[in-house]
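Scroll down for the structure; my scribbles are underneath it.
Shown here: the complex without one of its protein chains, the others still in place.
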Amino acid sequence: MELSKLKSIVEVLVFVSNEPIRLEQLEAVLPQVSREQILAALNELAGDYDARGSGLEVCEIAGGWRISTRPEYHEYLRSYLKKKPSARLSPAALETLAIIAYKQPITIPEILELRGVSSSSAIKTLLDKRLIVPKGRKECVGRPIMYGTSREFLIQFGLKDLSELPSIEEFEELVSS
Amino acid sequence: MELSKLKSIVEVLVFVSNEPIRLEQLEAVLPQVSREQILAALNELAGDYDARGSGLEVCEIAGGWRISTRPEYHEYLRSYLKKKPSARLSPAALETLAIIAYKQPITIPEILELRGVSSSSAIKTLLDKRLIVPKGRKECVGRPIMYGTSREFLIQFGLKDLSELPSIEEFEELVSS
Partner (left out) sequence: MSEVAYQIKLDVFEGPLDLLLYLIQKDKIDICDIPISHVTEQYLEHIRLLQDLDMEAAGEFLLMAATLIHIKSKMLLPTTKEGKAEEPDPRSELVQQLSEHKKFKAAAEMLLLRSVVQQEVFTRASLENDEKNTEVAATVIDLIEAFKRVLDRRKTSPVIEIALEEMSLEQKIEQIKTMFVSTDRVNLTQLFDACSSKRELVVTLLAVLELAKEDVIALLQEVHFGVIYALKR
């Protein structure tokens, strides 16, 4: 298949998917095309959007690909959609989320130990917002539930995958400075 | 405002709108721009999409403007929509699945009693998605079939085994705190 045609097909599929579309999903629709070709089409498509200065961009997020608006247009969009930014997470919830993101899978008692303060209401908030999910049980006394971050976490924080998080050692420099 | 910038703004507004966006709506967001300029931007944007052979098109429909997929790609779309991941559930199916997960093995009359409404279509959906399987018959009048969750269920919900399901008590501890 020609690259230009493949690019258009991929564009249409990324456009209609209501959540980031995964490479495997594209492969399932395009069985005759190799994974490398699909990836090449995605990357070239993203480059085309950048090159023509579109208000939209094609990018990889949460293990999939999606089309979204560029941040610089948010004022016009808010004015049209009459949508206020959603409430920010409290410092306690953010800190708990940071600990879970870096130490996952982690249990509630382990989080308590790290924070030195009870975190159950923060954890409830994070579960309600679907930012964290249970990730099995720890094989120790009481078999407590372990938690980890969700796909929604990657989407809301604009991450391709967890490896895109800066390493916790990078914050060490901040600590020692 | 430069035409290229105006084009991008118009593009993002057409993109996020859930129905064809009318000229008056665009004017309301862009009070400093004339109707003629907005129309020119829309027409030029549509021309750009055509010129680059995009899988998408910008067109005027039902008194407004929208971005949609070109008809020639619809077979790929149909194939994609058919292959969508199957963990998506309606509220009724989710509730029935929850009962089966926590109370298994359980018969249809017992589920009816818990939910208070007939659940046979939900059970059919769950069987179709292979999330539940028959687990023998209950030794009582009529020997009704008992159901339990399947291996597919564990895979879809990311569980190693059923003991990893959080217990109601654990959940309530979080909720009540």
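Letters A and B mark the chains in the order given here, with residues in each chain numbered from 1 onward.
By definition in this document, contacts are C-beta pairs under 8 Å (C-beta built on N, C-alpha and C of every residue); 3 or more make two chains touch, one makes a residue touch a chain.
All figures in this text were calculated on a predicted structure; none of them were measured in a lab.
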{"item": "Contact with the hidden chain (one of B:Val29, B:Leu42 or B:Leu97)", "value": "B:Leu97"}
{"item": "Absent-chain interface as seen on chain B, which is shown", "value": "12, 15-18, 81, 85, 87-91, 94-95, 97-99, 101-102, 114-116, 157-159, 165-166, 168, 171-172"}
{"item": "Interface with the unshown chain - residue positions in chain A", "value": "15-16, 18-19, 66-72, 74, 77, 81, 85-86, 88-89, 91-92, 94-95, 97-99, 101-102, 114-118, 127, 130, 133-134, 150, 155-159, 166, 168, 171-172, 174-175"}
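The rule is short, and it goes like this: only the chains that are shown with their structure count from here on.
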{"item": "Complex interface listing, chain A residues touching chain B", "value": "4, 7-13, 15-17, 25, 28-30, 48, 52-56, 67, 69-70, 73, 76-77, 79-81, 118, 120-121, 123-124, 127, 133-137, 143, 145"}
